[in-house]
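What follows is a single structure, and I will ask about it in a moment.
Yeah, one chain of the complex is gone here, protein chain that is, but the others are all in their spots.
Read from first to last, the chains carry the letters A and B; within each, the first residue is number 1.
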Amino acid sequence: MINFRYSRAGDVADAVRQIASEPRAKFVAGGTNLLDLMKYEVERPGHLIDISRLPLTGIEETASGRVRIGALVPNSDLAYHPLIEERYPMLSSAIRAGASQQLRNMASTGGNLLQRTRCSYFYDVATPCNKREPGSGCSAIDGHNRMHAILGTSEACIATHPSDMCVALAALEANVNVAGPAGERVIAFADFHRLPGDTPQRDTNLEPNEIITAIELPARGFAQNYTYIKIRDRLSYAFALVSVAAALELEGKNIKEARLALGGIAHKPWRDENAEAALRGQNATRDTFKRAADILLSGAKAYAHNAFKIELARRAIVRALTQAAQGTPQSQSNKKVL
Amino acid sequence: MAAYIGTPTSRVDGRAKVTGEAKYAAEFNSDGLVYGAIVTSTIAKGRIKRLDASAAKRVDGVLDVLTHENRPHMADADQAWKDDVAPEKGSPFRPLYDDGIRFSRQPIALVLAREWEIAVFAATLLDVEYASEAHVTDLYAERDKAFVVEKPAKPRGDAPRAYAASEVRHEDEYFVPVEHHNPMELFAATVVWEGGGKLTVYDKTQGVQNVQRYVCSAFNKKPEDVRVVSAFMGGGFGAGLRPQYEVALAVLGALALQRSVRVVLSRAQMYGLGYRPATIERLAVGASKDGTLNAMTHEATAVTSEYEDFSRNDTGWGGVLYNSPNVNFVHRLARLDVSTPCDMRAPGAATGVYGLESAMDELAVALKLDPVELRLKSYSDRDRNEDRPYTSKQLRECYAQGAAAFGWSRRNPEPRSMRDGKELVGWGMASGVWEALQMPAAARIVLTANGHADVSCAASDIGTGTYTILAQVAADALGLPIENISVKLGDSTLPDAPVEGGSWMAASASHAVIATAEEVRTELLAAAKTIENSPLADAKAEDVVLADGKIMSKHDQSRAVSITDIMRHSGADRILKEKKHEFGEDSSHARNTHSAVFVEVKIDEELGIIRVTRVVSAVAAGRILNTKTAASQIIGGVVWGIGMALHEETVFDHRFGRIMNANIAEYHVPVNADIHDIKVIFVDEPDEKINKLGVKGVGEIGIVGVPAAIANAVYHATGTRVRDLPITLDKVLG
Partner (left out) sequence: MPTSTAPDADTSLPGKIPITLTVNGTEAQLQLSPWVSLLDALRDRLNLTGTKKGCDHGQCGACTVIVDGRRVLSCLTLAVMKDGAKVTTVEGLASGGTLHPVQQAFIDQDAFQCGYCTSGQICSAVALIAEGRAKSADEIRELMSGNICRCGAYPNIVAAIQQAMGRA
């Protein structure tokens, strides 16, 4: 870990002011990802601005029926909050599928969005990585890429986004509220994370001098028909090979509204409007689900070690939609997939 | 006499461990302690062209940066670096010796600073330039150049010919990747500079005296000037059998600064230590139609380093387990640009028996024979490799009791025939075998007049339960309540013990305690006889026992004298005895432990998710000294077997010659959610031949057989035979 200065932000405005004046500064809240990366010398900030004491810890319903989650709400508090468990159980489930209870107790809601990839080349400063060192090359494309992306990849980077929570937030069409020197703005979740393109060093469209203040969830929570399935190499405490957040609104057998987001397969939580459109208005049958899966994966591209993810994702989508349609969401404790 | 032996006594060191009082190597804080941070190579082969530490040395608080250019003197001769368990052939690695790079993550510098964080920061400031050379880290790329190493199990008959003539045959290869021990404790050494050239070394090691001798010979120190302590060790599993480089670096730092120094490896740096070598197991087994084994060939090809020949017995187990008239065993090594492999839980057997018992399952499938039946058909009452009987072998009982507890008779042999909803159910089994080894060891007993005894020995308790079993054995041998026994271990100044490994410590150390207790008893008897009108005046040594704090006649318990009375009479406040115990040389019998492992897996048919829902491990390992801690050893071994079967793999990028999952997030070991019902059965196995107590040891046998049983269960569930570990879900996605 390199030397860095430390300061505390008094309020959001102060945080924005501080980060604007320090080009090598970073915010720290839960620290679960940043400190890990600093210890590996992947992140080398010259200054940490502690935002953990800012009053961004509320979870409240807004006048318009939306739910506003403060950026510093710990992941575990969010997962177990009665309002979230009742109205957005898919979000609750996705959070509980990730990391461990200790990490969820530490990690903040805003920080979860900013998690960096688990690509092993990104983590090892002895190897080339365009995300860590732009222009140095991507070691994963011709290397170990079993964990890597099958959709939205580029010649520069095939890393995946590691979050579970974000997969559910994508499906729920959350908004990200941010504050910066120019004031506040709202970023739609779909626009928050980026595909690697030729700038894989940029994970998100958050500007370096902006701070996430809240996540807002639309009123629609899909509390009846939803699931979150995470498939990984051991039964807990591992990153996803493939994960699926599926949410439906049904009228009898007919799908009125559908949301489908995948984790572990792309540089961002992956949603496909065409796949969702293929579900809307259709009967909730296995064939319908298969069609949606085929659409979502139609552009998938495999590398040497991750071809299995395409078929695995296809089956996981079908299973998740089946669970959602049946109203039998996946337990995150009993590892038998229903 | 056996109030404690054989009981489920709770660990006597339990309180120290649950309160945080037990201290491990990096936990001895001393005034003025200096912290050492290690810098390791980023290339796999070549040399250091330039190493500039000037920026690091400018950091306030940095005391020195040691490299091959400025380190204190250390021995040049290979012999000086050969520890007790070093491979016979080769030139042991020594850190900071020269500019050569032999493997990726080789230590190249030690930054010494007054605070840990300062050392770590300064380590980021080193400027290193390498001259790289072409490296090879892929076993398959070097396989053709592998050379044969001699192994004890010799060929018999003509296996190739018998195989060709067999009515039913199976031949294939099975692969075990490199695996790392990943004990929870980071490798660490704290060297306390005692002044006058004396060092106290707190090291993470399974053998304090091995490290003591190593430090003395590598750094030309007198034996009396180096004391090595490892009272508690946060997991070894073989990783700490040989002295590791943290201790050499910490000693170098202490010698350079003449101060106390602590060196702690990072988790990533621990991937530059030893490991279970990647091994290709080639099996060819042939039988007649009724399942009688006729031919067995087992060839293993394993990784070693460029600088040492490490190998264990992967082959030969088939000759211990089964009766095949024609066998051929070949072991080969391939040299790669990696660090030297080392022992890892049941070295050789965990890998070799995985291949053997997978092949036996495939043969059973080909024969349409129940896998247990096949094994019973060729059951051997003799060690066929050496053509000698066993001291005991209750493997038949293991099969019977294990199968009954598991419900094996309800198995439908057809693959994919058993289901539970969306999951395919698979039942598989395998045999396990390990050696029952025993070594010379010594113990000291100090018995005081108040009926307390201090028992000590240099042996390490790496979590195996040595403190507890020695307290039980001593309590029984001295006739005292266990609360009156205190056991001291893991200090090189204590009576001699071998390194803790190979499952030999229970037998070795417990017999040292028994032998020493006999000396105590002899002295007590002699003293008791001097008492006027002694009730034991004419008693012979073999006629008395120690019980209830007294020495008493075996034949008449009323003829007894209390320890307190003897001491009071003789005027001594204590009796001190130290005795080295050696087992008689006897190669007339084979000494082995055995197991039968039965496994249930449930596999999501579409998604491939594999769950090990039930394991029954029936073990025959002689007398079990402590049924609680021994069961824990077996459970632990089963968990290791589950990890080996489903999770564990050290992933190399051969382009960089570098391990890419050098952490404990992406190197998967089982977590709590992966582990379900594990039932341990200790089959009754009286053994009067092996040693006085009939003890065989249980540290290794628990893992052996488990990976094969799981692989066999996966086949039974899915119809897919996976022959390369780990069995990750992508390999069973239909």
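Keep this in mind: a residue touches a chain if its C-beta (ideal position, glycine included) is under 8 Å from a C-beta of that chain, and two chains touch if they have at least 3 such contacts.
This is a predicted model, so every value here is computed, not measured.
Contact with the chain that does not appear here is found for just one residue of B:Y4, B:Y24 or B:F682, B:Y24.
The omitted chain makes contact with just one of the residues B:D76, B:E117, B:E133 or B:D586: B:E117. The chain omitted from view is touched by exactly one of B:G61, B:P325 or B:P415, namely B:G61.
Contact with the omitted chain, checked across B:T464, B:S595 or B:T728, is made by B:T464.
Annotation for subunit B: contacts to the undisplayed chain at residues 10-11, 13-24, 26-27, 29, 42, 52, 55-56, 58-61, 115-118, 121-122, 124-130, 181-186, 232-237, 264, 266-267, 462-465, 628-629, 631-633, 635-640, 663-665, 669-675, 677-678.
Interface residues of subunit A facing the missing partner chain: 1, 3-6, 28, 31-32, 35-36, 39-40, 46, 48, 50, 52, 74, 76, 80, 99-103, 105-106, 125-128, 133, 136, 235-237, 331-335.
Assume only the chains that are shown with their structure count from here on.
The centroid of the Cα atoms in subunit A and the matching centroid in subunit B are 41 Å apart. Of all residues in subunit A, those touching subunit B in their complex are 1-3, 41, 118, 120-121, 123-124, 126-127, 139, 142-144, 146, 231, 233-239, 241, 308, 311-312, 315-316, 318-319, 335-338. Residues of subunit B that touch subunit A in their complex: 42, 104, 117, 120-121, 124, 421-423, 602, 604, 606-609, 611, 646-647, 651, 653, 655-656, 658, 660-663, 665-666, 668, 670-674, 728-730, 733.
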